[in-house]
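Only one protein chain is missing; all other protein chains are in place.
Up next is subunit A:
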Amino acid sequence: MRGWDIAFGHPVTQGLVAATIGILLLAAAVIGALTVTGRASPALRRELWLRLASWAVLLPLIMAPILLGREWVIAAVTLLGLACLREYDRATGLFREHWLVAVVVLGILAVNFAALDHWYGFFVALWPLTVTVIAVASIPLDRPAGYIQRTALAIFAYMLFGAGLAHLGYMANDPNYRPLLLLLVLAVGLNDVAAFTSGKLIGGRKLLPATSPNKTLSGALGALVCTTLLVAYVAGLIFEGTPMDSTWKLLALGALVSIGGQAGDLMLSSIKRDIGIKDMGVLLPGHGGILDRFNSLLLVAPATFHLIQFYIGWGLDAPTRILTGGP
């Protein structure tokens, strides 16, 4: 049972997996109670069941690669990046620029390869390198009209779904990545739920009505308090005895997850409002597209990575340049 011990070796991993199963069951019980007592409208109940069912499929898909190991995480992050790119490029019209999309795809593959190789130098170098290639890729078409816009759309795509998202995969180079990565993906999900719930319970002023009409200030603050405290508490168990083990640093990490998650959500809302569409896709019933679900991770991944990088570093004892074998 060595593999099992590696996957569930850390007590926080066990706790988070158990808590996830518990929360899903509890949510099912609550929605079940609403259904039996007829307290919620049929439309709301349907919506809630749909969301829960989507979560019940999504959470195992998200958590399994994290438990399985480094290569699995990086493969999953690569696929996620490509799926997000596809939704984004069809929504923005970037998909008509085949050369630029091809460069962004290559960039996503390269940056995830750098994570797989555990080659930090290449991993960070790919940001300026890919942007350089994007900047020149459409020049030979001799079609200057729209150059700035299509280049900007492609750079934005690479930043979000390549350079940014790949930080999640790079984290897996640390032998003890499992509890922290689980905490991050669960906390951004919880952050959304906390914002939704406290917004519904407290109500009040709208946060940014033109960007996202359903979000309230109370929801944003409620999520900030809940997520910050929860992340700080669980991260305290993970980082015990390390340079991150200070109340302020842990609270900063928690706040970063909550603010980054909400900012990612609002960023996608801004993109959708600007384009004039409601959802990015139709893949996940009750959620919309892949991006509608994973928007919160896009900004959290690089932000939390570099906070922890600053104080501790990632995978400093793990072998580097596993595949390319350089210095």
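Here, a residue touches a chain if its C-beta (ideal position, glycine included) is under 8 Å from a C-beta of that chain, and two chains touch if they have at least 3 such contacts; residues count from 1.
Note that in this section contacts and distances are computed from a predicted model.
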Original post:
Which of the following names does UniProt give to the chain that is not shown: "Cbb3-type cytochrome c oxidase subunit I", "Luciferase-like monooxygenase", "ABC transport system permease protein" or "1-acyl-sn-glycerol-3-phosphate acyltransferase"?
Top reply: "1-acyl-sn-glycerol-3-phosphate acyltransferase"
Original post:
Which one touches the absent chain: A:146, A:243 or A:326?
Top reply: A:146
Subject >> Absent-chain contact - pick from A:65, A:281 or A:302 >> reply: A:281
Original post:
In the complete assembly, which of A:18, A:33, A:57 or A:102 touches the absent chain?
Top reply: A:102
Subject >> Candidates A:13, A:78 or A:92 - the one touching the absent chain >> reply: A:92
**OP:** Could you list which residues of subunit A touch the chain missing from the display?
**Re:** 86, 89-93, 95-96, 98, 101-102, 105, 145-146, 149, 274-275, 277, 279, 281-282
